[in-house]
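Since the structure comes first, as structure tokens, the remarks are kept for the end.
Shown here: the complex without one of its protein chains, the others still in place.
For subunit A:
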Amino acid sequence: MTDARTFSSPLDLQSVRADFPILSRELAGGFPLVYLDSANSSQKPTQVVQAISDHYLKHNANVARAMHQLGAEATAAYEGGRDKVAAFIGATNRDEIVFTKNASEALNLAAHSLGASLKPGDVVVISEMEHHSNIVPWQLLCERTGATLKWFGVTEDGRLDLSNIDELLTEQTKIVSLTWVSNALGTINPIADIAVKAHAVGATVVVDASQAVPQFPVDVSTLGVDILVFTGHKAVGPTGIGVLWGRYDLLAALPPFLGGGEMIEIVRMTGSTFAAPPARFEAGTPPIAQAVGLGAALDYLSGIGMDKIAAHEHAIVEYALEGLKTVPGLKLLGPTDAVDHGAAISFELDGVHPHDVSTVLDTRGIAVRAGHHCARPVHERFGMQSSTRASFYLYTTPEEIDALVDGLGFVRSFFKVD
């Protein structure tokens, strides 16, 4: 058993957890759910589920093109979601918020539309710690255009290796696309500093904030980047909706990504003209109820306070790192202290494959992720094929961390590794 270590959070965890009915579920064998997979997908509070249900049951219709009363209500609800997103991330103009299906689609949109003008000799810079969704769209773009893909490496302690930044950021560099918080290592990157250097050479800066927006206050009006994307379902919102924020003048200059309904101005058989942002980038019926749900999710997070959530995450990460370091044979992947460390911790357990770790923990009700977490290159960087990842959110308790640490002890004894 772990001893009673100090833990202090500004959140009233009991009242937060009461908003998430799933957290009081019992799993097979009578074990209470210990959900440590929020970086994969967060759980949803009653308020979000009710907002979605309320929308479908009382206000459902298509948006914009439906001219009746319900259409007006649905449009107001959908556009209300946009207002809430804009306010949540500090966007000064609501038309800078584009709804997509998820963060991957937002990054593909960025790669297609930003990259449309690239040519051989141009350079796109990413990093070795990116999620596959911030690698593959840029690889495809470079194949299409003949541009060259380069990347920041990762240091031994899991930080972005900025030692060759002057070689990577040159006049040829047109786009720099980086994750703010690594989903595998937990590393929080100095995005604002890198953006200054990237802008100095005239590059456009894209940030994958999928693990950032849910975790700490984000203000795009002062961050100094050009495009920022995140997804709803990791921020207590529904699946099926992602967000791309872009500086309005930049978005206004970009060609469309997907073609279809509502993204046009005039369609003639000989050619079409396109709507202004954000409609230009929202072809087809958008994720309407999801936008309502996302709005409710962000209201929920704001109601609790993103600064408090960030402080809670930091305390949990510190507590978890301390606890995990007591497990014999456990090797942390990424930063081993809580400084600039997001709410995901990946590790290897000597002698036991991550899938086996996760299966054994699962039989005790503990849900973690095992595999490469859609970040294979960074695992390769550390000579690993896969790892086990525990990730936390505003509802994670120190008792759940204790359950994880005890569970890992059980894994070791089950597989007789000593």
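Just so it is clear, contacts are C-beta pairs under 8 Å (C-beta built on N, C-alpha and C of every residue); 3 or more make two chains touch, one makes a residue touch a chain; residues count from 1.
Methods note: contacts and distances are computed from a predicted model.
Undergrad: As a check of understanding, state which of "Branched-chain amino acid ABC transporter permease", "SUF system NifU family Fe-S cluster assembly protein", "Molybdopterin oxidoreductase" or "phosphoenolpyruvate--glycerone phosphotransferase" is the UniProt name of the chain not shown.
TA: "SUF system NifU family Fe-S cluster assembly protein"
Undergrad: Which candidate, A:94, A:331 or A:353, sits in contact with the chain we can't see?
TA: Of the candidates A:94, A:331 or A:353, A:353 is in touch with the missing chain.
Undergrad: Please give every residue of subunit A in contact with the chain that is not shown.
TA: On the side of subunit A, residues 28-29, 353-356, 359-360, 362-363, 370-372, 376, 379, 385-386, 414-415 touch the unshown chain.
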